[in-house]
Every structure is written in structure tokens, then in C-alpha cells.
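Every protein chain of the complex appears in place save one, which is left out.
This part shows chain A:
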Amino acid sequence: MQTHFTEAQLADPGVARANEILRSCVHCGFCTATCPTYQVLGDELDSPRGRIYLIKDMLEAGRPADAQTVKHVDRCLSCLSCMTTCPSGVHYMHLVDHARVHIEKTYRRPWVDRMLRNVLAFVLPHPGRMRLALLGAKIIRPFRRLLPDARLRAMVEMAPKTIPPVSRNDDPQVFAATAPRRMRVALLTGCAQKALNTDINDATIRLLRRLGCEVVVAKGQGCCGALTHHMGKEDQAHSAAAANIHAWMAERRGAGLDAVVINTSGCGTTVKDYGHMFRNDPLAADAAEIAGLAKDISEVLAQIGLPQGAPREMRVAYHAACSLQHGQQIKSAPKDLLKRVGYEVVEPADSHLCCGSAGTYNLLQPEISAQLKARKLATLEAKAPQVIAAGNIGCMMQLGSGASVPVVHTVELLDWATGGPMPRALHESA
């Protein structure tokens, strides 16, 4: 598409990148067809092509974001289905990220919005605060109907009924491989995930060790920065990311590191983009190196190879997290692994559509999120599975709060099939 930026505007690297992306879009509209919000709302403004247009207009005019543009950009899930679909390779992710930063800088949200966003940005990336918040939510839960804002209600409802105790596995340490050592990997133990569910990391560590990996929980690592990044809070996101880069590079330069393993695919997409995030920063080279080392757990497992398992009498509905299938273009590995160890794997119709979790989306846009959740659960349950597996904690929480069968992380099933314990969710439902 034609763009109208001045030379002065293009001197800003963010605008220059946006211009490059906008120029590559031919406005064909293919992306509208696979955008979840367009499916639900049917307004081009809530489609990728419409958002691209709104963003283009806002950036070209160089004006502060207006309420309408903010509304439609806020409704974007960042599921990146549009990037999978686009035949012209338009990098929507970098464009919308840039737009969010512009919005955060130039737009003053109504105070309730601001408060909610600040609270989320303050709480979610910090497991300690998160645990306190979950506890608070548990106490408020019976009174949630009195809350004045749908988003507050959504937050309280999302909190799990039981909060797991802190897992010592998440402390900085090194786990030796329990089979002949083949790799040394760092595990991103996450932030919100640790407070919500400790089984995923436990299963990941067991499985990796059993396959000959030395697993490092590096000192100084923390939230990957995705949560604040998607809210346009650039500085917060960058400092979280920088801490990780320092922590992992210290390991890489020290005892060595073959991969940074991530079992929350939402984080994986962000860590893999560190190179872009820091492209104009002194940390650029290190950031690019870490981005290159970042691997989803399913990629690492596919690379190492799992032993072939005998057929197990269990039908698993695999839910493809958007950050895996679109963000990282990892589509078949998780399913292949599950099949290899013996599960029967089924997939829902319209598997490209988001479940509506999308980081903080289910908290900030509860109505659209609820519609997407209902659609996803209906298509998943139509396959009559005994368990639903996903590679992302956000999806697990979202689906788990409505599914009639247990929802577990893919690694929990893989761990179980290769000698680990039965996943807790399956136990509880048994």
C-alpha cells in the first residue's frame, strides 16, 4: 500500500519499520477470514486489514491515538492468525506492537482502564504478588456479582479455586541429567504460570532430565516481558527482557547453554523476538543470540526424540495455542510427540481460531473472550476427548474454567507416558 510518511518521521526506527510493513501489505483482505475478532464482530475495523488501516492513519498523521483506534487495537488478541494467513508476509506483530507503544505514550485512558492495566502490569509478572492477588480473588469470589466492572468480575472468576504451594523447583539451581548428558538447557520458569500451576515446570524438568538434559534455572531470570509488552508498556517489558538476557548469557558464557527452553508458548513468541526488541540497543547482539537459542519445549523434544510408546487408551484433543501455531509456526511437533508416546490425538474444527485467552485479553475484553471460549470448547468437546492438551498456561486456564474434561499441558502427558506420574488434573477428575 501507498504510505505517506515524511523523511523526518521515517528517521524514527519504529516508524521506519512500520512503514516497511505497511508497504508490504497489498490490502487483499485474505487475513480477515481467519481473524477471530472479525469472525465474532463482523466489522472490518476489528479485522487485521482494518487495524492495519487504523494504525497507518494514526502513525501517518503522527497524532495522538484516538478513542476509536484504541478500541479496535485493544480488541486485537495478538493471536497472529493473520500472519499465518497473509500471502504477502506482512509482519503484523511488529506493527501492532509499535502501535501499542504509540497508544500507551499518547493516549490517556479512562481512569478505570488505567487502574486495571496498571494493576495487571504490577501483579502478573511477579509470582509473589500474583499469589497474593489470587488469594485476594479467592476471598472476593463469593461477592463477585457486586463488582462494578465486567473486567473485575472476569479477573476474580479466572482465579483458580486452589492455589498451589510454591515449588522449590522454580528456585535458581541446576538439575543434573538422569541419563547420559546430551544437552545443557535453561528453563524459563515463567511468572504468572508459577503461581497458577507448578506441575508444568515439574513435569518439564523431569522429562528433560530423563532425556539427558542438564536443566538450569538461571539466577536473575524472571518474566519474559510479554505481558507488559502487549500492553504497550515498553520500558517495563524491556527491563524484564534485559534481565533474562543477562541471566542466560551468563550461563551461556559460563558452563554453556544449548537452548533456552520455554513451556509457555506465549512467552516463547516474545523471547524469540528479543532480537527485534533490542535491535537498536547495546544489548542487540546478546538479545539476538538468546532469541536464536529460544525453543519451545516441543521443539526440543522433537529434536531429542521420544521413545515410541505402546498405544494408550486415551483420546487427547490437542488445542493449538496461537502463540505456538501462529506466533512460532509450530504446528505438528506437539501432536506428533503425543502420538509417538501412544496417545490418540484429535483436533477441533477451526483449530486456527484463538480460545480468547491471549495473555491479559480474557481479563480486559471479557465479552469477546467469552464468545471465543464458548466456540473453542464446543469444537473441542465435539471430538469427545478424555483430556484436552495445550502448550500454554493461558489457554489451559481459559479452557479449564469451562471444559467438562481435564485440561493439561502437553508435557504433563508426555512425562506421564515416559515414566512420570499421572497429571494431577487427571487424578482429580478420576
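Keep this in mind: contacts are C-beta pairs under 8 Å (C-beta built on N, C-alpha and C of every residue); 3 or more make two chains touch, one makes a residue touch a chain; residues count from 1.
Going forward, contacts and distances are computed from a predicted model.
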{"item": "Missing subunit (named according to UniProt) among the choices \"Coenzyme PQQ synthesis protein D\", \"Putative DNA metabolism protein\", \"FAD-linked oxidase C-terminal domain-containing protein\" or \"Calcineurin-like phosphoesterase family protein\"", "value": "\"FAD-linked oxidase C-terminal domain-containing protein\""}
{"item": "Listed residues A:Cys28, A:Leu135, A:Ala150 or A:Ala378, member touching the removed chain", "value": "A:Cys28"}
{"item": "Hidden-chain contact residue, picked from the options A:Pro36, A:Gly50, A:Gly327 or A:Gly391", "value": "A:Gly50"}
{"item": "Listed residues A:Gly89, A:Pro110, A:Pro142 or A:Pro282, member touching the removed chain", "value": "A:Gly89"}
{"item": "Given A:Gly42, A:Gly128, A:Gly256 or A:Gly419, the one touching the chain that is not displayed", "value": "A:Gly42"}
{"item": "Interface with the undisplayed chain - residues on chain A", "value": "1-3, 23-24, 26-34, 38, 41-45, 49-50, 53-54, 57, 66, 68-69, 72, 85-89"}
